[in-house]
Every structure is written in C-alpha cells, then in structure tokens.
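One chain of protein is taken out of this complex; the other chains stay put.
The letters A, B and C name the chains in turn, as written, and every chain counts its residues from 1.
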Amino acid sequence: MNYRRLGRSGLKVSELSLGSWVTYHNQVNEGAAQEMMAAAFDAGVNFFDNAEAYAGGKSEEVMGAALRALKWPRLNYVVSTKFFWGLDREGDAINRKDTLNRKYLTQAIDGSLKRFGLDFIDLVYCHRPDPHTPIEETVWAMSDMINRGKALYWGTSEWSAADIRAAWDIAECHHLHKPVMEQPQYHLFHRKRVEEEYARLYEDIGLGLTTWSPLASGLLTGKYRNGIPGDSRGAMKGMGFLEKSLTDDAKNAAVGKLETIAADLGCSVSQLAIAWVAKNPRVSTVITGASKLSQLQSNLGAAAVIPKLTPEVLARIDDATLALAV
Amino acid sequence: MNYRRLGRSGLKVSELSLGSWVTYHNQVNEGAAQEMMAAAFDAGVNFFDNAEAYAGGKSEEVMGAALRALKWPRLNYVVSTKFFWGLDREGDAINRKDTLNRKYLTQAIDGSLKRFGLDFIDLVYCHRPDPHTPIEETVWAMSDMINRGKALYWGTSEWSAADIRAAWDIAECHHLHKPVMEQPQYHLFHRKRVEEEYARLYEDIGLGLTTWSPLASGLLTGKYRNGIPGDSRGAMKGMGFLEKSLTDDAKNAAVGKLETIAADLGCSVSQLAIAWVAKNPRVSTVITGASKLSQLQSNLGAAAVIPKLTPEVLARIDDATLALAV
Amino acid sequence: MNYRRLGRSGLKVSELSLGSWVTYHNQVNEGAAQEMMAAAFDAGVNFFDNAEAYAGGKSEEVMGAALRALKWPRLNYVVSTKFFWGLDREGDAINRKDTLNRKYLTQAIDGSLKRFGLDFIDLVYCHRPDPHTPIEETVWAMSDMINRGKALYWGTSEWSAADIRAAWDIAECHHLHKPVMEQPQYHLFHRKRVEEEYARLYEDIGLGLTTWSPLASGLLTGKYRNGIPGDSRGAMKGMGFLEKSLTDDAKNAAVGKLETIAADLGCSVSQLAIAWVAKNPRVSTVITGASKLSQLQSNLGAAAVIPKLTPEVLARIDDATLALAV
Partner (left out) sequence: MNYRRLGRSGLKVSELSLGSWVTYHNQVNEGAAQEMMAAAFDAGVNFFDNAEAYAGGKSEEVMGAALRALKWPRLNYVVSTKFFWGLDREGDAINRKDTLNRKYLTQAIDGSLKRFGLDFIDLVYCHRPDPHTPIEETVWAMSDMINRGKALYWGTSEWSAADIRAAWDIAECHHLHKPVMEQPQYHLFHRKRVEEEYARLYEDIGLGLTTWSPLASGLLTGKYRNGIPGDSRGAMKGMGFLEKSLTDDAKNAAVGKLETIAADLGCSVSQLAIAWVAKNPRVSTVITGASKLSQLQSNLGAAAVIPKLTPEVLARIDDATLALAV
C-alpha cells in the first residue's frame, strides 16, 4: 500500500481507505466490522472513515468497539467523523440537524468521542455546507475542537470551492486552525467538482481530498447492468433515491466498455474504477466500502491496478465515460 | 411554532420564548415552573431566559431543577443567564454588583453554572452597560466564558448602539468571540432603540434581538385600564416603580383602541401586542412571561396572530400607539 | 471607606489597603493576622497585598489560613502576590530567583496558589524588572496565568515607565492580557517616579497604582526623630539597609514640621503622610502595614484626613518636604 499526504498537511493516509457508510450496523455487525478492519489494516489501510449520521450513531459505536478489540496503537490509525445531519433527523429538530452552528458542533464532538470511546478524533468534517450559519461561526467551532484536543485536523464535505476558500481565509485572518481536506463525491461519472471547481485550491490552500463513492453507489461494479439485484444496495430501504442513477442505460453501457478495458488489464471493473480515482494525484485517499470480506479484498486489489493506468488506458476510459460525466 | 436565527448566528430560537423574570421563585414555584416549561416546550418553545439577578439566584435554581426533572436532550433547548447586578445588591457591594469587570464575570458564570446544574449556558448576557469598566475588559471576560466552554454565545442587554459596536470591534480586532445578540425592551410604547438606534447594527454586525416586556409590564394586557388590581404585578412589593407607567391615562386609552383591533382579529390585546413585536423581522424571539399555565397558553396563541398583522392592521395599531411611544 | 478603580480596569479597590510585607510571620502570627484582616475588612478594606518572597512564602500561608478562617465570600476581597525573588534566595539559585522567565513564573504561580489555598489570585505582579529575560517572554507568562484562570489581572512593581509601556505594547500586539497596575514606592520623600516618570502612562495605557511604603519605612511616623528605637523595624534583623535613611537629620527635621501640620488638622503625622499619598488621584490604593491592631486602626484613620488636604495644606506639606524628595 502506498501512502499520500492529506493535501499539504503532514498527515499520511493510505491511498485506499475504508468507509463505514451504509454498511456498518446495517449490513455489517461488530464482528464483521472488526474482521474487515483487521484485514484492511493488515493490507496497509490506515484511514477509517465514519460520520455521526451513519446509522444514527451506531456506525461510530461499531467502529469504536472494533478499535478497542483490535488494540492497535493510537498512532497507527486515523479515524474520522462528520457533523451536520445530527443523530436524530425526525421532525423539527431545531439546532440538532442540518446545521453547523456552534451549539450543535460543540455538543456533537463530545457525543462522537463518547460513542467511539476515543480521546480524540483525527479528522473531523463539516458533512455539508450550512447556508444558515455564518462560515465564521463554523470555522471557530471546528478550530475549537482542535484547540481543545478533541480533534487533530478539520475539513469539509461537499462544500463549494468558494465556501472552502472563505473558511480558509477566515481561519488565516483570525489565527485559527485552517481546513485541510474536503470529502467530495468523485468517480468516473462525477468529475467536474474535483477536476474543475476545486482546481485552484490544491495549490492555493493545499487542499487534500478524501473521496467517496468511487463505484458510483455500485453502478461501476457492473452489477446493475441488468436491473437492480435483490441483495444490492440499490434495493435497500432508504436507498430508492439511487434507483434512477443505477439503472441509467447509457451509463450501464459505458460500464460494459469499462469491463472490456478491465479484462485487458486483468482486473475487475470495480478495481479499474477505484484505481482510476486513485490515479488522480490530487486525491489523498479513495474511501471504499465493503459489506463482506471478499469485497474488501477485491477493492484493495485496485492498488495494484493504479500503475497500469497508462495514458493510453486513461484515454480509453475517457472515451467510454467522459461524455456521461458531470 | 416558527424558528428564527439569533441575528446572523446559526443558532435558531423559537419566535416566542419563555422568561423567568419576576415570576420564578416569587410567583412560580418549582413545580409550576416545570409544568409551564413543559407546556411551552411541547408548543415548540426552545428558549428559556434567565438571569443571575432574578430572585437573587433562585430563578436559576428553579429552572435548573425543572430541567433536571424534564430530562430534555441538551441540544433541544437554549437557556440564558445575565450578569451585572450580582446576587446580593445590598449596601456597598464592591465588585459584586453593578459591574462587568473581569473579577465579577469570572466568578459569576461559575455561580450560575452551579445553580443551574449545567455544564454550559447557551447564551450569556451583560445585563446592563457598566460605564466604570472598559468595554475591552468585559469583551475579554465574556469571550473567555466561551473559550473555556462555559457558554456558547454572548451578548448584551440594554446597551447603546455605540457600545455594542465598540464591543464587536474590539472582539474582531483581538480575535475574540464577538457579541451576537442584544436584549432590549421592545413593545408598542417603547420602539425607538430597536427601530432607530440599532438600525445599522442588524446588517453591519448581524445583531440578533431577544426582546423583553412585550406587554409593557402588563399595561398592554388591558388589566390596568381601571387602576391597579390587587393581584397584579403592579401591586407587588418592589414594583412600585411601575405604578405611574401602568396607570397612564393616555396609554390606557390607547390600549382600549387596541382591544377593538384585537377583537376584529379574534384575539386578545395581549396576543396582539406580542404578535406585533414578533412581526418585526429584526426580532429573533419575543420573551414572554407567565405566572400561570393559562396565561402562558394565551401568550403562545400570539404566534397564530402574527400572519394576521397585514399592513392595514399595522397602520391601525400605529394610529393608536405611535404618538405615545418612545 | 472609598473605593477607586484600579487604573482604567473595572476592579475597585479600597483607597487604603493592607499589606503583609515585613510583618507577617515575622512580627505577626496567624491569629494576629486574622484579627487585623478582620478589622480592616470591617472598616471597608478589600485589598490584601502579598508576595511570594515575603517571609519566604510564610506570609502567603499566614494570609491563606486567615482567609479560610474568615470565610469571606470570594467576590468580597482582592488578594495579590508577586514574583521575582523566589522562595529561596541563597547561593546560585539559577532560574529560581531574580528572574521573570517562563519556567520560574509558570511554577511560581502554582506554588502561591497552593500556599494560599486559593483557586486564583486576583492580582499578580512582576516584583521587579528582570533585565535578563525578554519582556515578551514575561508578558506571555503573566498573560498565561490569566488565560489559565490562575489570576485575574497582572502588573509590575518598580518597573521603569519604558518597560511598562513595552510590556503593554507587546501584549496589545500579540492579543495578550495587558498589564493593568504598577506597585511603586511612593511617599513624601519619594515622588518623582509616580509624578514624573509615569506621567504619560495614566492616560496612555490606563495604569493604576498600588503604592507601597507610605510612611517611608517608618520615617514618617516620627519615631526615628531621636534615633532608632529598639522595638522598631529599623532595629530588625535584615533591615540594617534602612538605618541611614531613617536617621537622616534633614528628613527628621521635615517630619517635625509635618507634625505641626498634622496637629493643626487634628491627626497624627502618620495619618497625614498616608492621606497625602491617597490624595493623588493616580493612586488606586495606598498599601499600609501594621504589626498590631492599634497601628492598623490609626492608619485607617487617614481616610478621614484625605478631604482635609486643601491646596493650602498641600502647599505647607510641600514646603516642608519637597526639597528632600527624590
């Protein structure tokens, strides 16, 4: 496994990492989580992604229990969490959901630390932008988590380039801790934000990326080419919003072309898609997900595919997908 | 219940809120406080106002006991306190009353936290300006409460626009937490500070308002139209200073006209007066008081009156009261 | 008793206050200290001055024990300590004496808090300037005591105007807590630093003064007019350095003239001398010392003399002493 700096920071993360979204607590119980984390760690993965909102806090509890069982030295791994949606998203949850105000953030980090059973979280994210809280208030609250020793680095997820830059400038001006990383969606069909909108931020502020959804919610595995299988994420409760995208004919046809390319490289289309994300040097780590050990091991196999992505191969991939990408 | 941002901050407060001034410990014991807080909370109220000086600290104790009994999640409610007068206002109480110096403020917040039985207070106010302490000393002390995790947002009460702006500028210059809100008196007979003096502060510094005395100490309930009833606040010990104002003939005549307008809208004059305050979009929340449950419920009925305050109705209200307002 | 602001700060101190230098532990045991502190407090004194070096830390212990016994509310009194000489001044006491470096100051405040048995000290002073430590290092260390909640206000003692201003400027520039007060020697024979050297600091940085030695080590009591009495401070072990000054003929002759003026005002020469210091509006408080209760009560009588110091009386005092003052 190779390691990359998280943007311009000194923290190094494995180029492939393991996320708990969707899977933990829902598809993956504590024992399975521990088994997969152990396998990933043994393969060199050092970053484990999480969020308060994943499975309503259960994902943090499952990961925390696994970490206690695994007994890795604290320096050897990096864990994250994210704040915005809150734990409890029913009804009018004033100041408890869809917010980045100081009250919520101040209480949320304490909740995450407790669920994880950790003294600090390595990476903390603003999970979405909150247009109803001044960026300055959010910057202070995130920086305070670091000042109080509850977190080490902070960043954003799915923020606009303008908002990220504003946060950085406010922190620089007031001598606060600056945002270090952004967690954007990034895959073959979703490229413009990472490749165009953020283009100037990499050099200007040293932004790092921890990207999510390398397989486009499973579309890039090829398993939706013939409709939605019953045991797939696309068929899960609460995931109906993915249906249209997963069954898009043009995209599934493109996946067919990718399968040919993958076959030529001796890998799966999933591995090709993950390797393609990792090939972008602006990406610090590609967060992958897995609901079972075999899937994890297949994903990690993508590391070996990265060096095979020559300019010629990348051109073939672009031919197959670029026109469909946003 | 609708919610509004506290000025430009990301904190959301219910447009009607519940204060404890006068009533707690004096007219309202712990059980009644808890009953009314529960009713208000069920109706959507999320902000409960208090101050160190209310009933010499007893008001904080009563509210703290109610909160413990009610067991609401900490994210679901916002409580305040205020500092200036001290707990003990007899004789020469040097550095213990009528001050905003660092010694007093540093010790006062710890006293409030203990009386409330809370780890932090959401909103802390400078209850009045102190011309004998530099604003800079006060700004540091208030900001320190936030830095130390004892409070989340700070503001002022009955400060001049110039002093509020000076506090904001000092905090901005020294990278301290800036004041977010002001708690002014605001009702049909007391309008100029909110509408004129503070006019530029709303945009310039994002000032929020948590207004007090929407009923002008009861004058706008109409109950003083025929003198001071024996069981009213005007007849309470220590409230003699209100007598002249409550029995003002011209104002009571104006209240008579408001009663006609209220009748046309199908509400009480109290509800009309509260709704009028809430109609001002600069107001973040209208703090209401109640000594019994029926009064609380009547007050909360004002929320339904707000949308009925059309330009025509507002013009009728102005005709009745504007000439008498300061 | 009147109270004055400590310079431009919001803290109010009694115009006469009680110091422990020389007397505590040496001449005054714990019981007597408590008795005199109680009498002073009852007379309105709210500031009790101390220093780490007084009696090698014993003075802080004696005062701390008295405070515990007296059980005054913490807001009602102000205590100080001072750092520079260290507890242990024998031999080569590197980093333990004659220093204001960060190591010493950081450890010294913890020692004082422990000896006093207090959570914080109201006023902390740099007891002398240290030419071997950058002022910036000292400013950071003093400001840190306040940031960490171990002290409320900091100042200097016997620093030059230039050094005080430098400290203030560094603190302003780096957004640290600024020095608030200076503790200079000030009496009828020692005037120039307070009246000339510091002249611009009162307005420019709001400097307050807590002055020491109003009686010029006893010279202004008149008791040295006929040599050094056996039971006086001038005869104490370690006080030989005072001998020449106490037996100065010209000064004792001047004291004789002051006795006439005092007699005309119906007070003692000591009271006249203390009142003269307090007459200067730049003085926040005059620190007085006493080894027995009668002396304390006599000193406190000076408060009544202050208003008697008319321009004519002040001119007579200047005639008697100004030529001899430095």
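Assume a contact is a pair of C-beta atoms (placed from the backbone, for glycine too) under 8 Å apart; a residue touches a chain by one contact, two chains touch by 3 or more.
Computed from a prediction, not measured in an experiment: that's the story for all the values here.
Novice: Specify the shown partners of the omitted chain in the complete complex.
Specialist: So, taking every chain into account, the missing one touches A, C.
Novice: Tell me which residue among C:Asp49, C:Asp130, C:Asp163 or C:Glu182 touches the hidden chain in the full complex.
Specialist: C:Asp130
Novice: Would you indicate which residue among C:Trp21, C:Tyr104, C:Trp168 or C:Tyr224 is in contact with the undisplayed chain?
Specialist: For the chain that is not drawn, the touching residue is C:Tyr104.
Novice: For the chain not shown, which residue from A:Asn76, A:Asn226 or A:Ser294 touches it across the whole complex?
Specialist: Only one of A:Asn76, A:Asn226 or A:Ser294 touches the chain omitted from view, namely A:Asn76.
Novice: Considering the whole complex rather than only what is displayed, give the residues of chain C touching the chain that is not shown.
Specialist: 86, 92, 94-96, 99-104, 106-107, 130, 132-134, 137-138, 140, 144, 148, 174-175
Novice: Which residue numbers on chain A touch the omitted chain?
Specialist: 3, 5, 8-12, 14, 44, 46, 73-76, 78, 120, 122, 147, 149, 152-153, 175, 177, 206
As a convention for this text, only the chains that are shown with their structure count from here on.
Novice: Please compute the angle of the rotation superposing chain A on chain B (C-alpha atoms), rounded to a multiple of 5 degrees.
Specialist: About 90 degrees, rounded to the nearest 5.
Novice: Approximately how many whole Å separate the CA-defined centres of chain A and chain C?
Specialist: Computed value for the inter-centroid distance: 63 Å.
Novice: Give, as an integer number of Å, the spacing between the C-alpha centres of chain C and chain B.
Specialist: Using C-alpha averages as centres, the distance is 44 Å.
Novice: Residues touching two or more other chains, restricted to chain B: which are they?
Specialist: 175
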